[in-house]
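All remarks here apply to the structure that follows.
The complex appears here without one of its protein chains, the remainder shown in place.
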Amino acid sequence: MTYIGTTFIVLAFLLFFKYTGSFDFATVKFNVALIPLPIKNAIFIFALVGLGTKASIIPFHIWLPAAHPAAPSHVSALMSGVMIKTGIYMIIRLFLDVLQPIPAWWGLTVLALGSISALLGVLYALTEHDIKRLLAYHSIENIGIILLGLGSALTFYSLGMPSLALLGLAAALFHTLNHAIFKSLLFLSAGSVINEMHTGNMEEYGGLIKYMPQTAMFFLIGSIAISALPPFNGFFSEWLTFQTIFQGIARLHSSSQWIFVVAAGSLAITGGLALACFVKAFGTTFLARPRSAEVAHAKESALSMRISMGTLALLSLLFGIFSGPVTILLEKISKSFTIFQNVTSLVSVSSRQSFNVGNGFASVSAPVLFGFLVIAIFLTTFIVRYLVNKNQKVTIGGTWDCGTDLTPRMEITATGFARSIILIFKNVLKPSIQHEIEYRDDESRYLPKSREVTLSVGNIYHSYFYRPMQTMIHELSLRAKNIQSGNINAYISYIFIALAIALFLVL
Amino acid sequence: MFLTVIFLHLAKKNFTAAVAYGIQSLMICLVFLNSFFETGNIYTYIVVLLNLVVKVILAPLFFIRLIKKHALSFSVNTYLNTPFTLIFIAVLTSIAHSQKFLPLTGIVPTHQALLSIALSSIFLSLFLIINRKGAISQILGILSLENSIVAFIVFAGLEQAPGLQIGVIFNIFVWIIIATIFASMVYKHFGSHDVTSMKNLTD
Amino acid sequence: MNIIVWIIQLIFVPAISPLCVGIIKKIKARLQNRQGASIFQPYKDLWKLLHKDEIISKDASWVFSCAPIIIFAVTLVVGASIPLFSSLVNNVLTSNLLVIVYTLSIGTFFLALAGMDTGSAFGGFGSSREMTISALAEGGLIFSLLTVGLVGGTTNLFAISNANIFASSQSFLSILLAFCGFFIILLAETARFPFDNPDTHLELTMIHEAMILEYSGKKLALMEWASANKLVIFVALGSNLFFPLGIAQSSDISAVTTGIVVFIIKMLIFCATIAILESSMAKFRFFRLPDLLITSFILNAVAIGLIR
Partner (left out) sequence: MELILLITILIAAALINISVKNRIVIEFLSVGASIVAFLGSTIIALKVSDFGIYSPSVFFSVDSLGAIVMLIIALVGLAATVYSVQYLRRETAQNIIGFTRVKQYFVLLDLFLAAMFLAVTTSNPIFAWISIEATTLSTAFLISFYNKPAAMEAAWKYLIINSIGLLLGFLGTLLYFTYVNSLPGNGFADWQLLTATAAYLNPALAKIAFIFVLIGYGTKIGLAPMHTWLPDAHSKAPIPISALLSGVLLNVAFIVMLRFKLITDASIGPDFSRQLLIVFGLLSVVVASLINFTQKNYKRLLAYHSIENMGIATLGFGFGGLGVYAAMLHIIYHALIKSALFLSSGIIFLKYGSTRIAKVRGIITTLPVTGVLFLIGFFIITGTPPFGMFFTKILVFSAGIKTYPTVTIVALFSAAILFISFFHHATTMVFGKKPPEINRGKENAWLTFPPLVLIAVVFYLSFSLPPFLYKLITNAVLQY
């Protein structure tokens, strides 16, 4: 699958070579002016398809969810954390550096693609109940968010607003960094869960928080970070991206403004859906009662794993609290691009770590927010625990369920949790619901013996894009096989015909 | 010689075909002999003799023995029936005589007619191989192709050093042996000389 | 003086929120020709709950017991970082609109987790529905706040309420549209009609109640209180960002008092509207709610488009 992408990349580079006579970026950049605009656009499209496949942007993403469950967890951590970022790196390198100057619609295209893959990525993640596939789809979503920053950067630069472009690039880079951190954290903790449970199917988890509390804690932190809740790092990079897009809405007009509005909307809804998705993931994995006997045998993961997860969790908190300085640093880095050599930065960190964007347009102070939350929590705990009604009796009882005895099959499943959202977005996801009802007896249809509901999501990319392509090639190949009919006279006549045609073309 | 090629096309019996090939080769030998008289090169004489031995005597004998052995006096039928075959022959011949092949046939202006005939017989032999389904007919076709090429060469005055020619003839000799062996093996495996029965290797 | 204003700002939301709920209950009762409990009843309820003993499900984990505290704390933080009655405490540290939205969703997150934690059949679908609605509501909320933000030229809430957003008359229409959008979101987020019925425990309809079904005693008190706070917060946002009239610009007593009075009046208006709405219309079917939320989203998008 990725080889198609590689082919497109090769094609783009060949086009470079054709016009600049070199594969070396420096040289290409030096005489990029030799490339005529239509060819440049062709290069853009090829490169976008190719690198999009590498970075697994929808609709070129199908290999990623397929690859993740196959790979061991630490490998998937690398794959999502690092590997797909190489595509992003190449996109930045090519479009922001090598191919400059570029037309505005490139940036807008990237922006549109970004919003699509962010929104669809999280929707597909909601439909998954294999934990690693779920995380894989979240990688797609985050790549989309990164692209949002990147696309706005491209657009701003080609519309002559370099400082905004710088902001967008910084946002993209920051989110890349953050995503690497919390996605690795999530994959590692998911991996240790899978090690204990020997399955990736979340429907068989449940109640794991009692058996592996620390892993649960780490997964919770990861979920908070990835669903962009303050004060963890995910929030601040998404915040920056939002600010960039807001600037776009504020400064631009007509169609481009609308694209930015759509981007902002998709980003907002993506945030909400990601939240829902991780409530589902954490809830069905760690909370409530076990759904399978396996859970009882689960043990806390090994110390080394816990240490590495702990480090990542701490990192994601620190990157959140010190998001201001980090962003400044990233902007410094992005200034190494020739186009950003002397561009005034929009981000500034004042005293008290207040972190301003676009002189007073937006500002937030992560440490203060964090401190504020902590203080409030402590205050509440203190008052409620020790001031009001100290000698309160707490008794442990069973969960109330209208008097019936509660079985694990009564609690909500991952599929059930996402069902309502899936049905709301059914035009996009094309879900298929099959009911299999077995009745006690054929006469009365009122006493079902067992009822099985399968809720599956149609993979529109396979059915409308890849499958047809494959069948087409297959057809062609079958046609081509007619050449090899096995009849020797036919073979000889090929030679004769080839000879005749060649002779007649020449003479 | 040209006529023999046409005859090969028409010949229904393998036997007659083999004989016709012998006659054709005889023609070639005569041509060679002619050139020998022109040049007076003694090696050419040897070549002629070899030709005579290999093509005129041995080759037909092989075939006749083959035919006798497998008792297949009648060649397997063709793709095109006789009238169409004739039409095709006419077309090919006219093409070969057309102006288009002037550079080819004009190598030796004096021999242009002969060259055109040789060329047309090359095409006809190719067509023969394509048209015939019989193994033996295909072998004969290839041999007659070789003959006509040789004729063309001789007319075009492109004879090579006799050593090389001897090599070529030796080659042809080996080829004939192998081909006949294969033909009989084909008969053994497929129960007929119909090459169209060999259709296992597709895809 | 500023200090006092700050302190008031900090305790204002939790102090006033039960009253707000009480008022709504009272008006509804009146509309149903009932006498109704006094508007201070919620205070008594909270007090009583705080002194009750608790039963905790054996399936519950620490998430269950931490959730109420976190949720309450979140409402405290947010309450302190939005303009209530005075815009002079220009809080540039935490009062960014996105910060508010996402901090509120911390509360939602833990609420949903707490709902799933006990593994009861109700809690699960309660949190599922809650997350569905809040996910769809988030876009509308951000957009509606963004509209006034763009008009005011900043995303800092105090600055927005400070800026005279009615200066240019043609932005009035977009603000009005945005407010309609915002009001729908308000109903959704505070679990009001037509999204949720705050005083039913019928498993077919309940959303918010389903999640806190397992709570009792102090935790229940915190939960109730927190939801009341949320209501006040949204009312404050609606009233002070879209109609920042009479909000205290300076820190002298008269201004502050007028600010408080004005805010309470606005709050009364809001409560009345909500109450009338709740007693005049029925709850929607669950799968019709998205249409409503999408409507608000579209309204806000149009509003943004209309800004010049």
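Chains: A, B and C, in written order; residue numbering restarts at 1 for each.
The criterion applied here is as follows: contacts are C-beta pairs under 8 Å (C-beta built on N, C-alpha and C of every residue); 3 or more make two chains touch, one makes a residue touch a chain.
Just so you know, these numbers come straight off a predicted model, no measurement behind them.
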item: Partners of the unshown chain among those that are drawn; value: A, B
item: Among A:27, A:359, A:432 or A:484, residue touching the chain not depicted; value: A:484
item: Residue, one of A:382, A:464 or A:494, that touches the chain absent here; value: A:494
item: Touch residues of chain A, complete complex, unshown partner; value: 3-4, 6-7, 10-11, 14-15, 17-18, 23, 473-474, 476-481, 483-484, 488, 491-492, 494-495, 497-499, 502-503, 506-507
item: Hidden partner chain, residues of chain B it touches; value: 103-104, 107, 122, 126, 129, 135, 138, 142, 145-146, 149, 152-153, 156-161, 163-164, 167-168, 171, 174-175, 178-179, 182, 185-186, 189-190, 195, 198, 200-201, 203
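We adopt the following convention: only the chains that are shown with their structure count from here on.
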item: Topology of the chain contact graph, where touching chains are joined (line, ring, star, complete, other); value: line
item: Central subunit by CA centre of mass proxy; value: A
item: Taking each chain's C-alpha mean as its centre, the one farthest from chain A; value: B
item: Distance from the mean Cα position of chain B to that of chain A, given in whole angstrom; value: 71
item: Length of the line joining the C-alpha centres of chain B and chain C, rounded to whole Å; value: 100
item: Footprint of chain B on chain A - complex, ascending; value: 481, 484-489, 492-493, 496, 503-504, 507
item: Residues of chain C touching chain A in the complex; value: 50-59, 61-63, 69-70, 72-74, 76-77, 80-81, 92-94, 96, 98-99, 102-103, 105-106, 108-109, 112-113, 116-125, 127-129, 131-132, 134-139, 142-143, 146, 149-150, 153-156, 159, 213-214, 217-218, 222, 286-287, 290, 297, 301, 304-305
item: Interfacial residue positions of chain B with respect to chain A in the complex; value: 79, 100-101, 103, 126-127, 129-133, 138, 195-196, 198-203
